[in-house]
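With one protein chain removed, the remaining protein chains of the complex are shown where they sit.
So, chain A:
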Amino acid sequence: MFEKSLADLIRGIRANKKGEEDYIASCLEEITTEIKSNDIDIKAVALQKLTYLNMLGYDMSWASFHVVEVMSSQKFQYKRIGYLAAAQSFNKDTDVLMLCTNLIKKDLTSNKMYETALALNGLSQIVTPDLARDLIDDLLRMMNHSQPYIRKRVVVLLYKVFLQYPEALIMAYPKLKEKLEDEHTSVVIATVSVICELATHNPRNYLPLVPQLYNILSNCSNNWLSIKIVKLFALLAPEEPRLAKKILPAFGLLLEGTSATSFAYEILNSMIKSGLIKQANQALISLCVEKLKEFIIDRDANLRYLGLSALSELVVIFPKVIGAFTDIVLERLDDIDLTIRRKALDLIPSMVTKPTLIPIVDKLMSYLIKDEDEWFNNINIFTDKEYRSCIVNNILNICSKDKYANISNFQWYICTLCNISFVENIYNVDNVANQLMDVCIRLKDTPLRKFIMEKMIELLKNKVIFEKKFIKAGNSNVLYVASYLLGEFRNSIDIENVEDLLFSLTSSEAKELSDIVQNNYIIAILKIYIYWLLKSDFNESSIDAFKQITTMIMQKLQLFMNNSGIEVQDRANLVLEILNKIYEQYDPINDVDKDLIKSIDSLFDGELKPVAIKAQKMVPVPNELDLDHVINEEAQEMLNEIESSFADESRYFWMSRVINPKQIKEPTKQELREARKKREQSKKDNLFYLDDEDDEKPQNSFYEPDIDEIPIVKFTYDFGKINIILI
């Protein structure tokens, strides 16, 4: 008497939404008793319930013996419950699998076709090396089974068998070849599928099948089969150079003739992925390009996505081909599907050239500053940080490529970077700031420098960037760049703007900025102030301006001194003291005093230059430097020790001279672990021990020989021998 049928269980779970866990626990308890029942009806239903719960994530490995019991039932309806449970729950470590060999053998050779099929399906899920070895003879015999229904299963199952028991492949190969000619298409499909999987591991083995496969392909009307064969040819072609010549025209004809998109896609994709397309003639390449275009503009999102994916692999082979796609790929940036947009975005770097750069970047920019209310398919693009950051990265990458080679108008680029600084909802504002810094330092042209300075002053004065959201998101860190550049290249600032700039730098909003920005602000104030003193011609009437501005700055520096960051305070203090000294001692009308200012200005001398990655190599090695000279002899010996430990044999050899081998007791893993624990504990307890990760060298403390006694010089290796031993 069992308490619940499967339907009862499922209904119960649905009825107990709140106490589901408890309900299932009680059901599991019932199942545990039911499954031990002697009544096969009860046992099978219990197993079926358990399989259901297993699907929901509950363990059923404890019941594997009962699974075998049900599998061995005489009744088909129970057998299938048993096999289903086995397929779902057994893995290679299930110990009852050993009990299954005879059971499966019996079912395989059963005179009832569906029992055989059950066993084949089950075996495909649970086959182990042992099972494979024990059953291979039966399986090979069954490849000639009278029913195609069985033959196709055996063929596919064999692939799983080969994985577990590779020797079987040699035995099965002739029959597999035979099955390519089977009268039933489903058997041929199965055979080609298996060969296709096998060919991903070792394509060379299947080259002899080419004529047969070619025949099938030319006479084939089955879409599924054609796709598999095309895929297989793509795997084989790289192994045999002559194959491309034969197969490419066939591919061309098929591609032109087919109306099945999945087949057309397979031909395209296989040709691109295998590199076969490199050997195609112009006509075939254009056909591929046309087909790809059709995909990319198709109404079906899948085709658009797959088309773009294939295109991104095609551009790796033929970089120039992207020219034909520029417009349609750009259109995909507006796609309703974000995944497709992302794919299109990935393609952008490959299509940028000098003339197309500006329109492409402007288009990308338009997505960043588009209306907040724009919704696509229920996703507000404006809030999708990931996608927006991708766009920004894309802009930075395509512009900085090859040291900004594609940029013809740097004023435009600097404006663009400044604009991105105000873009919300992106992760990578810091990258933008870094690039702005990089590009501005590289640009030495005087009018451009002037332009940069104007732009930076604009940034500094823009109140928007001090808004809380921008400060929080890190956008304001662009002022780190602005303040630095203004200080460094102060000579390019128009002197009329300087007083105004000093006011901006000391505005009270500055205290909201992060410490690293404030640091740059303070130094910029000093640099620009000194520049102002040097460039201004003071006379009796304008001396007041000097006093006014100096005291103003001194007052405003208080702002920075209230900062809790020690570095900001320190810098503010330093600058304040310098200004104080100047205020007290400097007479702007007296030319002699100018030397003081000049000497301060000289502190900031020197020009920043970009350093090439390979620069270090260009530094010549000084003559007196001998890199081979031994600076520490002990270190040399330690190095030798490490080297010799690579070859176990040799270490053993000279070690044995030092220490009596009998005294060496190999420490067990457990002992080693304990020793290491102890050592780490004592390291931790030692206040004076500075932890150093490099400490973990492969030294064996048990073999600490007296280094002087090691007769390294006398020993000669025979490397040839050692190698042989090691192998």
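One rule holds in what follows: a contact is a pair of C-beta atoms (placed from the backbone, for glycine too) under 8 Å apart; a residue touches a chain by one contact, two chains touch by 3 or more; residues count from 1.
In this text, contacts and distances are computed from a predicted model.
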| item | value |
| --- | --- |
| UniProt protein name of the chain not shown, from "Ribonuclease P complex subunit Pop2", "Dynein axonemal intermediate chain 1", "AP complex subunit sigma" or "Cytoplasmic tRNA 2-thiolation protein 2" | "AP complex subunit sigma" |
| Options A:T32, A:N121 or A:Q279, residue touching the unrepresented chain | A:N121 |
| Residue among A:I24, A:A46 or A:V194 that touches the chain left out of view | A:V194 |
| Residue touching the undisplayed chain, where the options are A:K43, A:R153 or A:K179 | A:R153 |
| Residue touching the undisplayed chain, where the options are A:Y23, A:Y173 or A:W224 | A:W224 |
| Candidates A:K179, A:R304, A:R388 or A:R571 - the one touching the absent chain | A:R304 |
| Residues of chain A (touch criterion as defined above) contacting the omitted chain | 6-7, 10, 48, 51-52, 55-57, 59, 61, 76-77, 80-81, 84, 87-88, 91-92, 112-114, 120-121, 124-125, 147, 149, 152-153, 156-157, 159-160, 185-186, 189-190, 193-194, 197, 200, 222, 224, 227, 231, 261-262, 265-266, 269, 273, 301-302, 304-306, 336-340, 377-379 |
